[in-house]
Structure formats: C-alpha cells, structure tokens
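Of the protein chains in this complex, all but one are displayed in their positions.
Naming follows writing order (A, B and C), and every chain is counted from residue 1.
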C-alpha cells in the first residue's frame, strides 16, 4: 500500500513535470524577436542579414515581414487605432525580419551576443523584443524548475525512505525467522532471496498500481476541468506518461524494491 | 520520522496553497476594464456613468483617463510608434474610464451583466477588456485549484494513512505486551493511555519538525532563486505560514495523532 | 469455590481438547492437574482465566458465572488471580522489576509500596540479584521465576500456574512448590499444572488426571 502510494506520488510528479516541460517549451516557442529594417536597405543587405541569422542556428524560424503585412497585422491587433492610421498619408511601418528563437538558444550568451551585434549592423534600424516578457519567462522557468526539483527531490527521498523502511520493518518482523534459519544452517543467499524477490515484487506492484491510478486521474481530470478550452487550457491539459516513462516507472519500481530490500538485508544480515 | 514527513508534505502543501492564493489574488487585481467615452459626451454623462459603476460595487477602483493621459500612456507603451503619432494632426485617443474589478466580482454574472449594459449605454463608444486574458486566468485559476485540491487530497489522505499505519504497526508490535497486560488484569484505559499519549506526542513532534523544516525551506528558497526580482518573482516569492496556520498545523498534528492512535486502538482492543 | 460444569472445548477443526470436564475446587485447596502432553491442561487453565471460552459448559467462581462477565469487566476476574503462563509472557522491553511491578501498577499502586512488595516477591524466587536485568538476559529458568514472582506479588485469591517448574532444577522446583504451599496455607487457592511426578508425590493434596481431554480420575489425598 505504502509503496503504491510512493509510486503514485512519483508518477504524479513525473506527469506534472511532463506538463511543465511541455508548457515551458510552448511558451519559449513564442519568443519572437523583431529586427526592423531601415527603409533604405537594399534587398542584398536584407538577404545577407537573413543568411547570417540562419547561419547562427539560433533561430527555428525566420520570416521577412514587409511593410504591408506589418500594417495589416497592426490593424488586426489594434482595431481601435484604425482611425489613427487612416489619417496618415503613408504606411509608417518599416519592413522587418521576425525571428523565432529555437528552444534552447533563448537565454544563451550566443543569443544575446547576436542580438547585440545586430543592433549596430548596417541595414537594421531597430530591434524589438519583449525584454520584460523574456525576463518574466526566465524567472517563471527558474521557479518552475526549482519547485520541480524541490518537490521531486522530496518525493524521491520520501519514496526511498518509505520503501527502505517498509523492507526494514519486513526484515525486522521476520528477525526471528531469519535468526532461526541461520541457526538451522541456511546460507545467506537462501535467506536473502525470498526477501529480495518480495522487494522486487512489491516495487513492481506499486509501480503497476501507480500507473493505473495515474491513468485514471489523467482520464478523469479533463472531465473535472470541464468546458474551458482556451489556449492555456489546451497547453496545460493533463498529459499521460509516455510508454518509455511507464516502463521506466515500472523498472525503477522493481529496481528500488531490489535495492531497498538488498540494502536493508545487507544492513541486517551483516554478511 | 514518517510522521514528520507527513506533516512536512502537509506544510508544503499549505505554503504552496498560500502562494497560489496570493498569486491568483494579485492576478485578478490586474483585471482592468476600459470604457472608452464618446467624444461628444458631456461631463454630466461621464459623472453619471462613473456613479452607476461605483454603485454597482463591482469595482475596486475607477479612474478617469483623459485624452492627453491616454496619448502619453500609449507613447510610453509603444515608443516605436511615436513617429506614427507625430504624423497625426490631432490626438486620436478618446478619454476613458479605467475600472478595476474587485477581487470577487471578476467572473460573476452581475459583472458580465454590467458590462453588457454599459455596451449600449449612451456616452460610451466602446468597451475594451482583455476577454482572452480573463478567459485564460479563469482556466488557470481553475487548474490551480484543481491541482491544489488534488494534491491536497492525496497528501491529507496519505497523512492519515501513514499515521494510522504507524500507530497500527506500533500497536501490532506491542500486541504481545497488550495481551499480557490484559491477562494480568489491566483495564482498557490503563492500556490505551500510553498509546494515545504516544500518538499525540508523535503527531505534535511531526508538526513541530515540519514547521521548522518549512521555515528552513522558505528561508533558503529565495537564495536559490537568487537575483531575479521582476514582477512575477515578487508575486511568487515563497511566503511562510501565518501564525494561525502554524498553530493549526501543530494542533492538527496532535489531533491526527490522537484520532489515529484512538481509532487504531479501538480497532485492536475491541472494547 | 471453583465449579466447572460439563466443560467441552474444541479448537476449530480439531478433536475435542476437553470433553465433559466437571469438578469442584474448594477455597484454599491445593490442586495439581496432570496428564500427558496435549491432554488439555493448558486449555483448561486458559478457560479458567477466560483467555478462551469453552464450547459448552459453565464455570462458576465464587458464585459468579465467569462466562457471563462482559469483556470490559474481565479485569476484575483477572485481578483476583495470579497466573504463571507456560510461556511466561514477560514484557521483553521492561526490566525484571517492571515485569513484576506491572501487576501492582495496574491496581494504581504507588512508588514505595511497589518497591517493597516487588523486592519481597523476587526474593521469594531467589531473583533479587537480577532485578534490573531485561528478561532476554536471563536464563530460561530465571524467566520462569520472574513469571512466578509476578503471579504472587499482589496476593491473589487464586493462583493458576502452568508447568511452573518445567525449567527449574529439582531443588529450585521444591523451593517454589514450598512457596506455593506457604501461600496456600494463608488461604489462597492454588492450581498447578505439571507432569512432574516427584512434585505431585511430595506436595499433592488433590490431583486431577487428564487424558485426551477427559478427566481420568480425581484423587484426594
């Protein structure tokens, strides 16, 4: 029972970290940096800049947005300001290169270097990226990681603790039996094997039960959240574990059972 | 040990829920709705609208933003578009009433009614509020609550389970002793009292340890997060428990110890 | 006065451990119960102090039908008895002193009283030297004597002893038996299960022979 609980918590942690990972990933996917091009720059300069950016391999997507597109985008984004634009005699928006940072380069030194280099580059009038947003995401990311590590650490610690304790209790409960077997002339392995097998079995059982319960939870969770699609709703939908994670959970269950019983035994049996 | 762990998890859950509550609160504080006033509306109309909104008691703050303020705000918000504005012969921004929803009225029917009523009201040209943002927040809120309840439920369940188990093991380990005491002529209370006292003591000890560890964690956590102030960093800073929560934790520790040992005993001692 | 009427006892799925056992024991009597291994001696004693309920039959002790005592009043019955269990049933985490003292503590007795009485009881079984040892650090015979000391320490009206000298040498056994006899002479009813013929020959006043759960005969010497 306790072991099952352990693996349930482990599984929940895994599933949560899955979701958090997914969430951070999709959030960092949105990290777009806009390089406004000066109006005078020629097509070649633009192509050169684009090439340089592509070569840096820091971006997953680079898109040239010309002046008309920029205007249209502004109009849809701020419909209230359409009257303002109508009063203009010309399109005030410069064309730009919209680049999306690839997943891992978001906060690297190379990324920041490139941005700084670009700032002074000929042909680029301005660089706009949501510094504050990125700052926030970085903090948030850090926080989530911290909470994740923290909870994860506690839970893994708890699992080991509980499992080793269960097996210790088991061994202690059978202390007499073990002593008798030794006095009757059993080898250490004769005594150990049933315990080890029991440990592995219990660990495995705990893992299986945990996976089942997790599956139940993830299946029932959307029902509870109910009718709230929305972007975030979709991002944070409770994802189930992948097959390899399930296997890992089961294997680690057996492994923890094995190691736990083994360490308890080696502590108790002395040899 | 196990009991301490239990209360530690309980304490962590409490602290987390504290923080989550605080976070949702501060997020909903930001829910601002902007009523753009038509240019032709007189001061009286504006005053009437403002009064009506105040009377509804749905908003915690209502502020009149005149055209110049709106322009200035726009300029600071979108410095890149200053050139666009300079090309205009007049200030394109209407004056507006910025109202902040009070904490609890955010998603009530009354709130939505008022907004709908205002939409057709004379003197108001347009209403702008971040529908999507509110939608998201609602989903997020729901999600956090769900996770909170879910984790909380599991942990409380786990606590009860572990405690009752510990005491059960304790009682079983002393099964012989209890049987002997009964055979020697002890009353049930003579047998029960040490167990109950032990349960209460253990529960209390667990609570004290948990509070201490939690305090340690909350004291160390900012050090880990390090130098990331930012808005979110400040919002999600790890808050410690309030005094009443600490007391509640300790009292509930003793109580759980008491109830746990009591129920275990009543199961075991039969009378 | 202990009266047994037609006691039958069957453990689940077994033969009768006791069949139709009836006898009376007068107050102040010194009775031996004897019989081969597995004949039901311990079962009979267990029924007397109500660790077990008989399948059939009635037991009256001092005008009181002990089978009708509710579970939460059982302690009254047990307090009137001093019991030496065949497997001793000592508290293994408590010292010898505490093991004997517990019979007084449950009566709510306090510090000094306990000390003198426990000390006296331990002296009677020649164990005063081992007072502060744990039972696990005693020899088997010494453990048995702790059990005896606990049974006599609170001056019970009835003493039930199951094989109290099985692990004692003959000299000590005689000493313990003399002790029981002494206590008996002060008016305590004593019932002892044993298979030691020598002891019975020497101390036996009234002897109950059990065989396969039946009373073979009762001798009054």
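Here are a few things to note about the model shown:
The rule is simple: a contact is a pair of C-beta atoms (placed from the backbone, for glycine too) under 8 Å apart; a residue touches a chain by one contact, two chains touch by 3 or more.
The structure displayed is predicted, hence computed values, not measured ones.
Hidden chain, full complex: it touches shown chains A, C. Of the listed residues A:91, A:125 or A:188, the one in contact with the hidden chain in the full complex is A:188. When the whole complex is considered, the residue among C:60, C:107, C:172 or C:207 that touches the unshown chain is C:172. Touch with the hidden chain on the side of subunit C covers residues 11, 14, 34-38, 42-43, 86-87, 137-142, 144-145, 163, 166-172, 195, 197-198. Hidden from this view is one chain, which touches subunit A at 176-177, 179-188, 190, 270-271.
In the analysis below, only the chains that are shown with their structure count from here on.
Using mean Cα coordinates as chain centres, the one most removed from subunit B is C.
Of all chains shown, B has the CA centroid lying nearest to the centroid of every protein CA atom.
Subunit B has its Cα centroid 24 Å from the Cα centroid of subunit A. Distance between subunit B and subunit C, defined via averaged C-alpha coordinates, is recorded as 65 Å. Rounded to whole angstrom units, the spacing between the C-alpha centres of subunit A and subunit C is 70.
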